[in-house]
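One chain of protein is taken out of this complex; the other chains stay put.
Here is chain A:
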Amino acid sequence: MTDRALAVVRAGALTTVQDRGRPGHAHLGVPRSGALDAPAAALVNRLVGNSPGAAVLETTLTGCALRPRCAVTVAVGGAPCRVTVDWRPVPWAAAVRVPAGALLDVGAADSGVRSYVAVCGGVLVEPVLGSRSTDLLSGLGPPPLADGTVLPLGRPGGQHARVDVAPLPAPPAELVLRVTPGPRADWFTPEAVRAFTSRTYRVSSASNRIGLRVDGPALERARPGELPSEGTVLGAVQVPPDGRPVVFLADHPTTGGYPVIGVVRTTDLPAAAQAAPGTPVRFVAARAR
């Protein structure tokens, strides 16, 4: 059987196709998108012999179940979870052979939020502006997976990695985000700026691919009103009128009118992508490099 495709048996709470996104189009209002835990996506691609930019599946909390129509090599990483093939446990964060027609079940996350499923050859949906990523803000790219969705697969290319289990950082018990102040820290009272980098927040269940929302001390403005819209970056900590910070993740809007009190280092964002609701969050002041 040469039908290189993957049928979705159980889509889970939210499973999307993700690659490295479509940076470079922000001036047209196009978010960058892409896998939130990019190192995990790159690792599972390497385990199945894909290029680091191949499209993978990103699950959210509840995993997903898939039935390949051809024999494939897969790897599941990111948030740790139970993985089975036809109900038999198989290793996590390792290359696994799935026979044609077998059921690959990616279980609910034991910890963390997002698991990544790489399939050899990559998911081959039609690219939009050079990327196959689903962008939940603007609706570009394929829609989130639904039960019954059939995803085309590419032809396997490289050799899959000869490792048993690949090292992955554990999802954070406490999320520490290094943040450089500005560009609009002066829109907040000195007390608010101090509170932001000294108090503890918690990840809100309202978080999504657009932003990590946190509950905690509201940050008081030193001046009222809105900024004229200005360009925003990945990791920007925007503070809407309710005073609760939002850390911009991959599907963030390209411009915004709420002041940005600081910017989280991009190297800290993969951990943010794996911080489950309720996880304590500390923002730590860091100097721009």
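Basically, contacts are C-beta pairs under 8 Å (C-beta built on N, C-alpha and C of every residue); 3 or more make two chains touch, one makes a residue touch a chain; residues count from 1.
As a convention for this text, contacts and distances are computed from a predicted model.
Enquirer: Name the absent chain as its UniProt record does, using one of the following: "Allophanate hydrolase subunit 1", "Cytochrome c oxidase accessory protein FixG", "Tripartite tricarboxylate transporter permease" or "Cell wall polymerase".
Expert: In UniProt, the chain excluded from the picture bears the name "Allophanate hydrolase subunit 1".
Enquirer: Pick from A:G24, A:P52, A:P89 or A:P143: which residue touches the chain that isn't shown?
Expert: Selected residue, touching the omitted chain: A:G24.
Enquirer: For the chain that's not shown, point to the residue among A:P52, A:G157, A:G231 or A:G278 touching it.
Expert: The one listed residue touching the chain not shown is A:G231.
Enquirer: Among A:A5, A:C70, A:V85 or A:V128, which one is in touch with the chain left out?
Expert: From the options A:A5, A:C70, A:V85 or A:V128, the contact with the absent chain belongs to A:V128.
Enquirer: Could you please point out the chain A residues that touch the chain left off the display?
Expert: Touching the missing chain: residues 23-30, 128-129, 138-140, 180, 182-183, 228-233, 235-236, 253-255, 260, 263-266, 288-289.
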